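Quick notes on the structure that follows.
Excluded from the complex is one protein chain; the other protein chains are retained at their positions.
Chain lettering (A, B and C) follows the sequence in which the chains are written, and residue indices restart at 1 in each chain.
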Amino acid sequence: MLEQFIFVGVLLVVALFLPVVLIGLAWLLRPKRPNPRKSEIYECGLQPHGENWVQFKAQYYIFALVFLVFDVEAVFLFPWALVYNWLPLYAVLEGVLFIALLAAALVYAWQKGALEWM
Amino acid sequence: MTVQQVLFFLFGAIALGAAIGMVTARKVFHAALWMLLAFFGVAGLYVLLEAPFFAAAQLFVYMGAIGVLIIYAIMLTRGMMRQRLPRVNDQWWFAGLLAAVLLVVLVWLVWQHPWATTTAAAPEDSLNRLGLTLVDPEGFALPFEVASVLLVMALIGAVTIVRER
Amino acid sequence: MVPLQWYLVLSAAIFCVGLYAVLARRNAIVILMGIELMLNAVNINLLAFWRYTQPEAAVGQAFAAFVYAVAAAEVAVGLALIVSIYRNRETVDVDEINLLKW
Partner (left out) sequence: MESLSRFLAFLADAIVNIGDWIRGLLLGAGLADPWVSLIMKAIGAIVVAFFPLMVVIFLIWAYRKVAARMQGRLGPNSSGTWAGPYGILQTFADAIKMLTKEDIRPQGIDKIPYNLAPILVVFASIATWAVMPFGPKLIGTDLNIGIFYILAFSSAALVVFLMAGWSSNNKYATVGAFRSVAQLIGYEIPQLLAVLTVVMVTGSLRMQEIVGQQKIPLLFQLPVTAFIFFLASMAEVNARPFELLEAESELVCGYFIEYSGMKFGMFYLGEFMNSTAVAALFATLFLGGWRGPWVEQAPIMGTIWFLVKMALMLLVWMLIQITLPRLRIDQMLAFNWKFLVPLALANLCIIGLVNKGITEWFPGGVSAWTRAGILLMANVGIFLATWGILAALERREQRRREAWRAAQVGEVEVSA
């Protein structure tokens, strides 16, 4: 099984090298004349003011939360879906119940208005 | 030293080094990035353990979902960053001592115990076996459903706590 | 083949680093990250034991999967609490969250 991953490892190394080489090439070729006006943070031509601190909504957090729950669910459902063809009906129903419970969570979040963009 | 052992040291060094980086990082955002690197190293270890599904799940759940969630939480509590506080509390030396003692004890325990290991190769279809065990009433059917209930409860609880009213 | 002890020692080391983060750091979010690190160390152990003692049974893998579910639930609720505390008290420093202390 590990032999299969040799290719993945080699590809990951190549994939890391490719952008590094491109950026390195640009680093060799490009002009380097920085000045303070140029390296100002872009704010549509105005003087930047304050740090990049913006008040964030808890809404983002709720979306990430629902995503996390579904992601973990996938860890359980992928092995289940893989052996689906060998499963008896009741085992499929177990999986469906698993999904239905998560659907209930989604319905709850929806009803509470947590999925609205405020 | 075989290739596997070299790779073990590589991934182990990434995981452990990144973990130490996380603990010592000054900025919380950097701590989060170190933590993600540690997760990546652990994913490499899972590949060496011939559990590629868990390596992918590590990237999927920990780096994808939990990483995003933690960075969002850091952003939501961002006002903290402007205060210049010491990173650690007053008892940090005691915590370090405790962790070091625990480490020594654990390493001693691990080395002196004669582990009965098998050299059998991991089966090619270990993932299928996992799937069958998860829905087998003799196996983990109940924990499988309870895991779903746990996730639902966590979601409901967290949404209730965090929602802006 | 890598000996089992190496995995166990490595996971013990990662666990202790996580423990130190939990005990010593002041920022509540870093404390949660430390807990995640500890859970990861546990998962390394579970999978190592699965691989080296009973690779033909799926019990170790199933446990590792359940650890994922627990870790996700823990981090979701924990961070929600931290965000909520921050909203009320403007801090995530555990030394200042002392409402229940006397």
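Everything that follows uses one rule, which is that a residue touches a chain if its C-beta (ideal position, glycine included) is under 8 Å from a C-beta of that chain, and two chains touch if they have at least 3 such contacts.
Predicted model only: the values in this text are computed from it and were never measured.
Undergrad: Which displayed chains make contact with the chain that has been left out?
TA: A, B
Undergrad: For the chain that got dropped from the picture, name the residues of chain B it touches.
TA: 29, 33, 36, 52-53, 56-57, 59-60, 63-65, 67-68, 71-72, 75, 124, 127
Undergrad: When the complex is taken as a whole, what residues of chain A touch the one chain not shown?
TA: For chain A, the residues touching the absent chain are 1, 4-8, 10-16, 18-20, 22-23, 25-27, 29-34, 36, 38-44, 48, 51-52, 54, 56, 59-60, 63-64, 66-67, 70-71, 74, 77-78, 81-85, 87, 89, 92-93, 95-96, 99-100, 102-103, 106, 110, 115-117.
One rule holds for everything that comes next: only the chains that are shown with their structure count from here on.
Undergrad: Viewed as a graph of touching chains, is the assembly arranged as a line, ring, star, complete set, or other?
TA: Shape of the chain contacts: complete, all pairs touching.
Undergrad: Suppose every chain is reduced to the average of its Cα atoms; which one is closest to the average of all protein Cα atoms?
TA: Looking at where each chain's C-alpha mean falls, the closest to the middle is B.
Undergrad: Among all chains, whose Cα centre is located farthest from the one for chain A?
TA: Measuring from the centre of chain A, the most distant chain centre belongs to C.
Undergrad: Comparing the two chain pairs, does B-C have more C-beta contacts than A-B, or is it the other way round?
TA: B-C
Undergrad: Hey, how far is the Cα centre of chain A from the one of chain C, in Å?
TA: 21
Undergrad: Distance between chain A and chain B based on Cα centroids, please, to the nearest Å.
TA: Centre separation, chain A to chain B: 17 Å.
Undergrad: Could you please state the distance in Å, as a whole number, between where the Cα atoms of chain B are centred and where those of chain C are centred?
TA: Distance between chain centres, rounded to whole Å: 6 Å.
Undergrad: At least two other chains touched by the same residue of chain A: list those residues.
TA: 58, 61, 65, 68-69, 71-72, 75-76, 79
Undergrad: Do you know which chain C residues sit against two or more other chains?
TA: 65, 68-69, 72, 75-76, 79-80, 83, in rising order.
Undergrad: Where on chain B does chain A make contact in their complex?
TA: Of all residues in chain B, those touching chain A are 4, 47-48, 50, 52-53, 57, 60-61, 64-66, 68-69, 72-73, 75-76, 78-79, 122, 124, 127-128, 130-132, 134-136, 141, 144-145, 147-149, 151-152, 154-156, 158-160, 162-164.
Undergrad: Which bits of chain A are touching chain C when the two form their complex?
TA: Touch residues, chain A against chain C: 58, 61, 65, 68-69, 71-72, 75-76, 79.
Undergrad: What part of chain C is in contact with chain B in the complex they form?
TA: 1-10, 12-21, 23-27, 29-30, 32-34, 36-37, 40, 43-44, 47-48, 50-59, 61-62, 64-66, 68-77, 79-84, 86, 90-95
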